[in-house]
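Here it is, the structure in full.
A single protein chain has been omitted from the complex, and every remaining protein chain is retained in its original position.
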Amino acid sequence: MTDVIDQETTPTGTALRLHRQLSEIWATGPGLHRLAAVNHSVLGVRFMVTALAFFAIGGVLGMLTRVQLATPMSAFMDAGTYNQVFTMHGSIMLFLFAIPMLEGIAVYLTPKMLGTRDFAFPRLTAYGYWCYLFGGTILTVSLFAGVAPDGGWFMYTPLSSNVYTPGINADVWLLGVTFVEISALTLAVEITVSTLTMRAPGMSLDRMPVFGWYMLVTALMMILAFPPLILGSILLESERAFGFAFFDPTRGGDPLLWQHLFWLFGHPDVYIIFLPMAGLLSTMIPVLSGVPLAGYRAVVVAIIGLAFMSFGIWVHHMFTVGIPHLALAFFSAGSAIVAVPTAVQLFAWLATLAHGRPRWNVPMLYIFGFFSTFVIGGLTGVMLAIVPFDWQAHDTYFVVAHFHYVIAGAVAFPLIAGLYYWLPLLTGRVAVYRLSVPAFWLIYVGFNMTFFLMHLVGLLGMPRRINTYPAFESWTFLNLLSSVGGFVMTIGFALVAVDLIAQLRYGRRIRRDPWQAATLEWAMPIPPAPYAFASLPHIEARADRIDVGALAPQLARGEGYLGFARNGWQETLGVHMTSGEPEQLIVLPRPTFLPLWTAIATALAVLTMLAKLYPLTLVMAVVTAGLFVFAGLTAGLARDHGLLPVGRGLSLPVHTECARPPALWALVFTLVADGTLFTSLVFGLLFLWVAAPNWPPAAVPDTSLALALGCILALVAAALLARRALRRLVGGQPPQSFMALAALALVASIIIAVLLIRDIVPHPTEHALGATAAALLTFMAIHAGIGLLFLLTAALRLATGRAGPTRAVDLSLARLWIDYTAITGALAIGLVLALPALVTMLGMRP
Amino acid sequence: MSAPVTRGTAGPPPVSAGDLWWLVPGFALWFSALSAVYALHHIGCTFGWSSGAIHLGLALALVAHLAAIALFWHFEMRRVRGHAHGETGRFLHWVILGTLLAAFVKTLLTIVPALFLTVCL
Partner (left out) sequence: MVAASAAMLGGCAGPLSTLDPAGPAASSIATLWWVLLTGAALLFLLVMVLFGITLLRPQWARKVSPARWIVLGGLVLPAIVLTPLVVFALVTGERLLPRPAGNPLRIEAEARQWHWTFTYPAGGGVATEGVLHLPAGRPIDIVVTSLDVIHAFWIPRLAGKIDAIPGHANRLRIEADRPGTYEGLCNEFCGKGHSGMRFDVIVHPQTDYDAALAAPDLAGRIAR
């Protein structure tokens, strides 16, 4: 069967026909088929709407706390209820609003701005959404069931251990948040791969709009920042469920380990939330000023610097835990210096405004709101970086004021500015604007009234997280004013919601962008069609100086790349990472219910863990794994297609026949995340070794050298056999025997790991040394098991003909995974073998 | 339709995707420096090293990392010699140097103050 391009498209008068053909291929079906959507526009809107719903819930919870604190000794909520309310306020705002909101923006906007038709793994985007929805639902339902987490949004141990929080409250947080975070991680991998490999042809990295850089850097930060939290949550949940000693100081654990793992995530988290919003500002400010962004290169260096630096200052959340002052100095200086890349961006925006002709409109009003609020938050942040000052201000309302200023400044205001700016794209209508300005002032005045006074009441000694206070503290008036301000602010937010909904209903229809915009997302029909671009542009200059009005009709007529429909495929282009040279024709999966089923299976695994029905969890885990294997079976194309024409005289291979399709990069970045988790685990062991009380344990660790070496040998054998299998496949010979041997080697390694775990001394429930050794070996065993899944998927695809000598990515993935498993497994086993030596060294302490 | 071609128009050869890794060493070295001094100080305090010994260790770690960052500056200058630069190549070069300079300054400013502070308290 030949590949059929449905009718030659000629440059004149075929825009409508092209639109119909592409819409048919890319559209999501009606009714229940909407649950099968994999399209980035549909899912992006879903993410954003769901995030806004959670914002409303989190906002109500915040207002409940303000009602409670408006008067001293209030009987509105008892301590137990209050603790759930404030914990959920923070958790919902950070995990169920801020991160998913930026994900929604990334999913909706990035492909369009980069000139491509969708992200690399549409089914994964859908899976990420469903996991977010289900995880968020679990967390929210717990609130109504009265078992919501109540240990603060950062869940310090030992308060969150099963000794002091015996109910399932903490488990809801640990399992629910981990569920949502894993979905966020999959999206981060997807954003990274897509930004690097799927852009419009000609869009080299220096021609990428700066928003692309922001999203790329943010996604990489997520890949590195979420694993420490995921690890910490797994360890704490194992301690709660099975009694493993990780954080219990009486058994060689340390509560500070949780804090390190949490804040290693937590500090980059706030920059993860900030950077995409800064990206929105870097996109809007130039357009609203009529000039390109000043200092593009400086901004790129600044955000790369900010991303890295944010990983080196987490201890500023721990200045009062008893760490020596000299050690704190590193983090104090670092936290002050992190103001520099932020200032570079701020002054780039000021320079852009200065050299342009800024127009005063509603987005610009919110940008003013951003400047005045974020600068205050940044300044109080530098104050808190000063150690002696932090020793007074830590854990008081001063900190609450600080982070609300930065969040309102850096997230809320840019977000609303962005909503006003981009809603015309999403809806095809412009706002009525009667309510917009009063709504802004209500939010602005209300916000400042609520939170400015908190700086003072914090310095007057009011700690965080108290549910009430006595009248003699002189805090009463300030708290009352804050609460009144909170109501004013809430009315403002409500008015904004009304205003935006009014825009949806009654806004004036538009056909083209209302801003004289300069980026690609406007070079398409408004509202966007499911295929985004009828044909893909070739980029000749930096893609934030696009003549949108001229480009849009050209692309609609099919004058760019892929201006046709072929085989009913959803097609887009893969490009060289740095130069933007088109390299691959990427064919994307069509709508399917599989992501929904997989998310349901995952949710059931989480729920069975919450209910402590662990055998059922195992069943659901197997089902989930099976569904992932099944997804792998249907990926890609059934046969070779060779070079296919993609328009403008160019022909490219299909991605399934390329050596480095997007899936391979996805695995590379997944392994970076996984490696971060492994490194965190190793750090955990070393940290406990030097810092935890009650070391060394009474029982001396003793690992069988023969078994350990045997395990390493099995892993190395598996890696070598997998490589051999890949070489055979590419060379045209059957690889199955080597794949089977590799699988056998992996099974052997798992069996040996189980034996080693069983024999661990001291027992994992008796001392942290045993627990961390068990964790290392379990890590290795799980990865070997996943390696088996990779081999199984590859074998099945070979059997059905979807894989072959020219479509060898499955074995490439398996080989890469097994290599990684062998390396980390060898390190893990080596560390376990070194434990007796580590324990002996402790004896040398004075 | 003209004969299919698999590559775009001629011009400077594309910057290899592997060169993107050069964006990492600067700040990776900074993170390594931070980890090294933090660990050194803790280990020194745990095992009872003298104040002078700890400060010396910190200084050595600092100088080693600064030297390594400077070395990568040299590597980067050497990498682009003889390359047909092109816009993308020039951009990447500028950004790489920017990260190295920023990492150097950050490492210096973050660690130098500690050399004058009391250990272990």
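Order as written gives the chain letters A and B; numbering starts at 1 within each chain.
Heads up, the rule we're going with is that a contact is a pair of C-beta atoms (placed from the backbone, for glycine too) under 8 Å apart; a residue touches a chain by one contact, two chains touch by 3 or more.
Quick caveat: nothing in here was measured; it's all calculated off a predicted structure.
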Residue of A:Gly146, A:Pro463 or A:Gly830 touching the missing chain in the full complex: A:Pro463
Touch with the omitted chain, as defined above, among A:Val67, A:Ala339, A:Ile751 or A:Leu789: A:Ala339
Touching the absent chain when the full complex is considered, from A:Asn39, A:Thr352 or A:Thr656: A:Thr352
Sole contact to the chain not displayed, among A:Arg17, A:His325, A:Arg660 or A:Arg723: A:His325
Residue, one of A:Leu205, A:Ile443, A:Ala692 or A:Ala714, that touches the chain absent here: A:Ala692
Where the missing chain touches subunit A, by residue: 79-80, 83, 151-152, 156-159, 163-164, 249-250, 254-256, 294-295, 298, 302, 320-322, 325, 328-329, 332-333, 336-337, 339-341, 343-348, 350-355, 357-358, 360, 368, 371-372, 375-376, 379-380, 382-383, 386-396, 448, 452-453, 456, 459-469, 472-475, 692-694
Subunit B, residues in touch with the chain not shown (by the definition above): 109, 113, 117-118, 121
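Just so we're on the same page, only the chains that are shown with their structure count from here on.
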Cα-centroid distance, subunit A relative to subunit B, in whole angstrom: 26
Footprint of subunit B on subunit A - complex, ascending: 201-202, 204-207, 297-298, 300-301, 304-305, 308-309, 311-312, 324-327, 329-330, 333-334, 337, 341, 576-579, 581-582, 643, 645, 649-652, 690-691, 844-846
For the subunit B and subunit A complex, residues of the former touching the latter: 1-8, 14-17, 19-20, 23, 27-28, 30-31, 34, 37-38, 41-43, 45-48, 87-88, 90-92, 94-95, 98-99, 102-103, 106, 109-111, 113-114, 117-121
